[in-house]
Structures are given as C-alpha cells and as structure tokens.
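Note that one protein chain of the assembly has been removed; the remaining protein chains are unaltered in position.
And now, subunit A:
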Amino acid sequence: MSILKQHRCPSRSLTHIPTSPRLHLVARLTCSATTTTTKPKSSQNQLVIEPRLETKPDSITPIIPSVGPPLSNDPSLQSTWSHRAWVASGCTTLFFSLAKTVTGAADTHMWFEPIVAGYVGYVLADLLSGVYHWGIDNYGDATTPIFGSQIEGFQGHHKWPWTITRRQFANNLHALARSITLTVLPIEILCNDPVIQGFVTVCAGCIMFSQQFHAWSHGTKSRLPPLVVALQDAGVLVSRSQHSAHHRPPYNSNYCIVSGVCNEFLDKNKVFEALEMIIFFKLEVRPRSWSEPGAEWIEEMDEAQSQVTVH
C-alpha cells in the first residue's frame, strides 16, 4: 500500500513521488493586442496617428503538458481493423492448433502427455515473457531496429502504467497475435504430434494473451471480472500485487507477466542480475536498471488513482 502526497493544481492532480522530478504547471496569460487610431490632434497642418497597443489578460489557460499520457479517446489506444485482423488470425491459429492437439490425443489415446506438455508450455510462456520484458526494459531505445517501437512503448508504460487498461483489446494484443500467427501456423501444418501441439498451443496462447493478463494486473479489483480476480488470487494469472512490485524503483524484479510463477525463482536467484553482469562484462553495456531512473521512467499517477494505492 502506498500513500502519495497530492498537489492541487488547476487542471489535474499530481502525485509527488519523492525521488522523481515533478511536472510543473505554469499559468499562461493569453494576451490580446488591439490597435486604435487616435483622433488627430488639432493642428493646423499635421495629422498624427498614434497606434496604441493594449494588453489585456482575458483568461488564465491551464498548461497542458507538452508530453503527457494518451487520453482515453486517443487514437493510439484504439483498435484498428488491421489490429482486429491480426488478433483474429492469431486466435484462429490457436484454435486449429488446439483442435489438432485434441484430435491427435484422441486418435492416439494419449491425454496425459499433451496435458503435461501444455503445463510446461504455460510455465515456459511465463519465463519467456519475463526474459523478453527484462530485455526490452533494460536495453535499447526507440531507435533500436525491430524492437524500437516496443521499447518506446514499454518506457511509456512505466511512466503511465494505467493507460494499458484503456487500450482496446485488439490494439493491445495485435503485435503478439501477429508473431504467434507467423510462428505457430507452420508448426501446425508440419507437426502432427499431439504432445508438441499441446505444448505449442498453450505456450503460444499464453504468450499471445500475456498483454491482456498484463492489462488485468494493472486493473483495480472492483473493475475486473470476478473470474479474473479469482484467477489472479489463485496464482494462475499474474497478480496485481506481484506486478505492482515491478513498477517500483529500481524496476528490476517481477518481470514475468503470464502467471508470475517464475518470478520468485528468477528474483531469488538473481538470474537477471547474473545475465546483466555477463552482458556488462562481455559487451560493456549497462542495463537501464543499474542507473537511477530518468524522468521518462518515473511513474506519473493517474488522477483517478492519485490518492491511495491499495494492492
């Protein structure tokens, strides 16, 4: 639970995070200028026109920060037909993969092995989500080839974590859905083994929906479907409390976002720290988490969540 100071200001509440730079609000005066011509002085042979500049403040306009979180109706949070198409293709791919698993299991009368393989896929998906998340959070920037936009997105997510709950479904999942479609479809076509199919279906499914699980982990209990809350509380999906630990400085733990089942092992055994050390000594690249978080990483609280955060 964290209690954060609140500063009153005209347009939005800010929450003071002691170690972070604050966004300052500055009042801006809007001026209007008018020119008038004065009556020429009576002078016998001279016409004098004197323009007069009048400055009058007509309103105090609250500052809109030049870089702020996307609003709910921001196009960047909306789903497009392209997004929906990719999500549909991802879901279709998974559906057929599941169907192939089931029919294969039925044909071979082998159910236990595909189920176990599916569980292994579920755990591996969590691990892979953590590794990917760790990599994106710590290395590269917006200019990095292929991953640049995702890195930028993750950075923005750290600054405005609540905006993920405002992303529309397909917008949130389409990138993963595309990867899953392109990866799973060939396997589905070429492979007939129900054990492999079972593993791939669950692993790929969890990866594809990991962003949804992630979004739910940023939701508030009262706004989430009861089933989701139950699954989070049971540890099947990454919990709100576990993921919130990742959003506290130095942002170097709890990277896994499917179920979080791997987080304890990875953090307790400092697996990522070891990888960071290896990369540092071999490639001389420091991970972002080793340095004090910059302004672009420090979380800005949402107005609706600016009072008390209870996990």
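Rule of thumb we're sticking to: a contact is a pair of C-beta atoms (placed from the backbone, for glycine too) under 8 Å apart; a residue touches a chain by one contact, two chains touch by 3 or more; residues count from 1.
The rule is simple: contacts and distances are computed from a predicted model.
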Chain not displayed: protein name in its UniProt record ("histidine kinase", "Ral transcription factor IIA subunit 1 like", "Peroxiredoxin Q, chloroplastic" or "Phospholipid/glycerol acyltransferase domain-containing protein"): "Peroxiredoxin Q, chloroplastic"
Residue touching the undisplayed chain, where the options are A:142, A:189, A:278 or A:295: A:278
Which residue of A:68, A:235 or A:294 touches the chain not shown here: A:235
Residues of subunit A (touch criterion as defined above) contacting the omitted chain: 123, 234-236, 259, 261-262, 264-265, 268-270, 273-274, 276-278, 280-282, 290
